[in-house]
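All protein chains but one are shown at their positions in the complex.
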Amino acid sequence: MISTQDIKDFIAKEFPQAGCEILSVGTKTSRVRKSIGFDDLRPGGTVSGPVLMSVADFSLYVAILGEIGIVPLALTTSFNINFLRKPTPNQDIIGQCNLMKVGKKLIIGDVYLYSEGDTDPVAHAVGTYSVPPENISSTNE
Amino acid sequence: MISTQDIKDFIAKEFPQAGCEILSVGTKTSRVRKSIGFDDLRPGGTVSGPVLMSVADFSLYVAILGEIGIVPLALTTSFNINFLRKPTPNQDIIGQCNLMKVGKKLIIGDVYLYSEGDTDPVAHAVGTYSVPPENISSTNE
Amino acid sequence: MISTQDIKDFIAKEFPQAGCEILSVGTKTSRVRKSIGFDDLRPGGTVSGPVLMSVADFSLYVAILGEIGIVPLALTTSFNINFLRKPTPNQDIIGQCNLMKVGKKLIIGDVYLYSEGDTDPVAHAVGTYSVPPENISSTNE
Partner (left out) sequence: MISTQDIKDFIAKEFPQAGCEILSVGTKTSRVRKSIGFDDLRPGGTVSGPVLMSVADFSLYVAILGEIGIVPLALTTSFNINFLRKPTPNQDIIGQCNLMKVGKKLIIGDVYLYSEGDTDPVAHAVGTYSVPPENISSTNE
């Protein structure tokens, strides 16, 4: 079983541009945080949709690494997001991921996104990821 | 009718962090380009999903501005993307948007994303946007 | 506040062709069941995707009626479903809905679908619904 520290080390080395911090990794779950700055806002001052998507995608990616190990090539195949409320300005965004299926070829999970400190989510995303064949033997379907 | 130059000026002033260039704006359509650099890649060297999403979201936003005028607060309400092929490395990404419905409250469109120079799309996205009430009078449903 | 019996009566009278049974309606939630017969299967013997979608759509519709009252014209605006596991043959399908946002104009919720008696969901759906303007005063955003 891979440790949360292993995943943090991998991300720090191979994916520093993600701009997200790993808070925790559990069984089929992860929790991540992204600091919000000027580059993350769109006209009107709200956090841009693609930034929220990037937090959801990162949270899913981290939860997947926690399940199947360090697999750089797990690829997003489809992604759906609904925006529920306007994020609180200048507040970090938290992503809370839960994997619904960890299959041999396909992994599917959802992510609730929050402005840190709020209880109502600002968005909800669902992503599907394909696992490359060379990693099939290490999955647990 | 708003001109393409008006939209370019608005984006340059109010949304420079989008990192995308407007190539053209037509009736319910837009074409945009994003240069790809290190920050846009994920482990494995492919263009990250959220970067492709950001090009699609920007292309939809520009096409909407072309239809309803400069409305900073048109907000994404839902967004769905399917990844079709691996983008060509180090190639710019082109987004080609077509609005399917321009309603009083809701605007829906899709975007094909390409590695510049290729004819097969790398991804296809559909986004829905809500138009704030104060702009209803200027829409054309 | 509308009662579960009121919703059952409305559905029995106005929407008998739904083919679904209401098990319960709670705060922003509902639980429904659909019996599966030959018409609901596709080649290969599995429950067809559209049948699972119809259970999810019905579960969302019932939960919405529970929140905003009898509003026949609440309309689906977008719907996304991911299929997770093959349903158990000849088993009823259960839909468990949770509304994530009940706004003035837009209601968004998700539904987990199960083969009755199983704990792992066979599918997960997210739907968005628009509420007609004449009903805005009765909503609680």
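Order as written gives the chain letters A, B and C; numbering starts at 1 within each chain.
The working rule: contacts are C-beta pairs under 8 Å (C-beta built on N, C-alpha and C of every residue); 3 or more make two chains touch, one makes a residue touch a chain.
Note that the coordinates shown come from a computational prediction; the quantities given were computed from them, not determined experimentally.
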{"item": "Residue of A:T46, A:S59 or A:N80 in touch with the missing chain, whole complex considered", "value": "A:N80"}
{"item": "Touching the absent chain when the full complex is considered, from A:L23, A:L73 or A:L106", "value": "A:L106"}
{"item": "Contacts of subunit C with the absent chain, listed as residue ranges", "value": "14-15, 17-18, 38-44, 46, 48-51, 53-54, 57, 72-73, 75-83"}
{"item": "Those residues of subunit B which, in the complete complex, touch the missing chain", "value": "80, 82, 84-85, 100-101, 108, 110, 121, 124, 126, 128"}
{"item": "Hidden partner chain, residues of subunit A it touches", "value": "77-78, 80, 105-106, 128, 130"}
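Here is the rule we go by: only the chains that are shown with their structure count from here on.
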{"item": "Chain whose average C-alpha position is farthest from subunit B's own", "value": "C"}
{"item": "Central chain (distance from its CA mean to the mean of all protein CA atoms)", "value": "A"}
{"item": "Copies subunit B and subunit C touch via same or different residues, half shared test", "value": "same"}
{"item": "CA centroid of subunit A to CA centroid of subunit C, Å", "value": "28"}
{"item": "For subunit B paired with subunit C, centre-to-centre distance based on mean C-alpha positions, whole Å", "value": "32"}
{"item": "Subunit A, residues touching no fewer than two other chains", "value": "80, 82"}
